[in-house]
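Once you've had a glance at the structure underneath, I'll fire off some questions.
The complex is shown incomplete by one protein chain, all other protein chains being positioned as in the whole.
By letter and in written order, the chains are A and B; residue numbering begins at 1 in each of them.
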Amino acid sequence: MSAVLPETGLGAEGVGPRPSAAGFMRQLFRERPSALAGGMLLLLFLLVALLSKWIEPYPINAQVGPVFGPPSASHWLGLDDSGYDMTSLLIEGTKVSLIVGFAATLVSMVIGGGVGIAAGYFGGGVDTALMRVTDYFLVIPDIPLMIVLAALFGSSLFNIVLVIGIILWTGTARVVRAQVKSVRQRVYVERAASLGAGHLRLIVRHILPQVAPLLIANTVLTVAVAIFDETALSFLGLGDPTKVTWGSIIEHAFDRSAISVGAWWTLVPAGLCVSVLTIGCYLLGQAIEDTLNPRLKVAHLSTRGFRLRPLVGTGRQTL
Amino acid sequence: MTLDRPPTGSRAAAADRPTGQPAGRTLLEARDLVVNYPMRRGVVGAMRREPQQYVRAVDGVSLTVAKGEMLALVGESGCGKTTTARAVLRMLEPAAGTLRFGGEDITHLPAKALRHLRRRMQLIYQDPYESLDPRFRVRATMEEPLAIHGVGDRAERRQRTRDALERAGLAPPDLYLDRYPHELSGGQRQRVAIAAGLVLEPELLVADEPASMLDVSVRAGVLALLTRLRQEADLGILMITHDFSTAAHFADRIAVMYLGRIVEEGPARTVVNAPAHPYTRALLSAVPPRNPRERRIPQILKGEPPDPTAIPSGCRFHPRCPLVQEQCPTIDPALRPVPSSGPDGGRHRAACVLV
Partner (left out) sequence: MSLLEVRDLHVWFDLGHDRELHAVQGVDLALDQGERVGLVGESGCGKTTTILAVMGLLPPNASVAGEVLLDGENVLRRGEETVVAHRWTDLAMVFQGAMNALNPVKTVGWQLREPMELHGVASGAKAAARARELLGLVGLPASAADRYPHEFSGGMRQRATIAMALACDPKVLLADEPTTALDVMVQAQILQLLVELTERLGLTLLLVTHDLPVVAQLCQRAAVMYAGAVAEVGPIDQLYHQPRHPYTRLLFAATPDIYGEDDVQWIRGAPPRLDRPIPGCPFQPRCDRAFEPCPTERPQLQVVGPAHHAACHLNDLDSEVQPSAGAGSRA
């Protein structure tokens, strides 16, 4: 006794979005140019990171010019306090920052995704217990926790990745849990369960495909936060001292009085990189989320005005 | 002469059996099923250790479905028909009563054994879009039950899938196998859902309002399919519906539910043409005829629609009954044969003191 479904004929191409990855991407980029912009930026940074070995013009730990040399034709971004080429440092930093960002995001996805799925799928006591743990982690302020953990476990790259991952998983867990809970109640999941499908099949074949798009959007946004967190950690001197990251570049600049010397080129480009990457991630991530949320575009009853057309065609007899 | 021994003989045995079907044909038998839903206590209630209260959604329901027979369970919302369907499929565990399927007692079967049972009974849902995974092509939806139960190899699964689609009226199967649900009409989706139920060759189908969300012009097609299936494959079908007209046309037998109990049951035509229970009569009178020249005065029952949390004493229909007698608030009548329905009257029963 509910609304009757509309009939569509066989051969009608689906009027809704096709549930396939390629179709989704096409729709995404067509409707949200910001997604394209964000995606391009991300791709640019990825390329730089991947090709770092080949595009670094100079070695990163050899003095190749005057200390605090300004930008010039041979050194586009100048030189730092030890005469190292800034361009090379920035490229190297891109590589390492991105590695940390993605790795930390992976850790966070795995933990957060796992917790979210378990909590959302099993519900009840499992859900309550997991959510209390999540709340616990959520409540603790990020930066102080990072400082404490980094101080406790030391500052190798591996540890940094773990620390950031431990901070970030809670956001993912909540988002995933909400989605899993909602999908879990759908009739086709219940039907598969009543057919005798086990937990694994239900999760992998029915629930995950619905959760995956949201997870991807969440991942993109998490990358931005992870990279920011790494930058913050390095800036506070807790990063891996043997590695060059955007954060360590900024930290060096501050430490070695680059500002009082006026050597902006040792500071600003790295900061800009963080900002631009974050913007790119947000553009893409938000666009994906919005596209996944069709409710925002539904036309409702409206008094804001339909349009009038002049009557064309044959006038007809009234009854 | 008093009978001080229980009656014996075939006539007595027939009276003992609720439907009079030959014994070998009974597929599903439910006796005095009771299903409870816990009422919400809240944290405070739980802490105060208040006794857990229950709503008796199903309060003593007995029914049988024979092979090749369609039983329609009819009632208004809240009467417990959907809960009964779920209990029969063992998606819920009954609090009391027994359930037998193919002669085997399945009332308290553990989860593992239930899995095997699920092959033999399938549920068709009301909403054909929601019941199909929108990301699965028809082929995947159809092959999933086979994969879950490890039936056959690839080739056999392909074959079974095609056969099931054809039986469901979707021919040629190739036209449908690679489609997504949103590319199909409501009627086609429901046929896919039915085909996916057939692929394991079940013995019992439980259909929960199978046509109510389809357009009128398509409904009869899906219902005729169910009729054909029960004839060709000797399938037993339990159909839940609120629509008396559908039940009258497609079902062999009808059972009318009110507030967790069956108040009348019998051959479809008999129940519709000669209803014995006042509730059935009132329900039938409220169904608008499609012929504008027929004017039916609906018998509007007084009082509020039934509330399963506040079940009246005695006959649970008595507060609203237009024929209420003195003894009705104190006597809870059991289903008894309707004498006026002729020699076959053993099959038409109603729970009313006036019968």
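One rule holds in what follows: contacts are C-beta pairs under 8 Å (C-beta built on N, C-alpha and C of every residue); 3 or more make two chains touch, one makes a residue touch a chain.
As the structure is a prediction and not an experimental result, all values here were calculated from the model.
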item: Among B:66, B:164, B:177 or B:272, the residue in touch with the chain that has been omitted; value: B:272
item: Given B:172, B:288, B:322 or B:339, the one touching the chain that is not displayed; value: B:288
item: Which of B:103, B:305 or B:339 contacts the chain that the document leaves out; value: B:305
item: Hidden partner interface residues of chain A, rising order; value: 1-10, 12, 299-313, 315-319
item: Touch residues of chain B, complete complex, unshown partner; value: 76-77, 185, 187, 215-221, 223-224, 242, 244-246, 248-250, 272-273, 282-284, 286-293, 295-296, 298, 300-301, 304-305
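Note that only the chains that are shown with their structure count from here on.
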item: Rounded Å distance, chain A centre to chain B centre (Cα mean); value: 50
item: Sites on chain B touched by chain A in the complex; value: 77, 89, 91, 114-115, 118-119, 122-123, 125, 127-135, 144-145, 148-149, 175-176, 179-180, 182-188, 209, 212-215, 218, 242
item: List of chain A residues in touch with chain B within their complex; value: 1-10, 12-16, 18-19, 186-189, 191-192, 194-198, 201, 205-206, 209-210
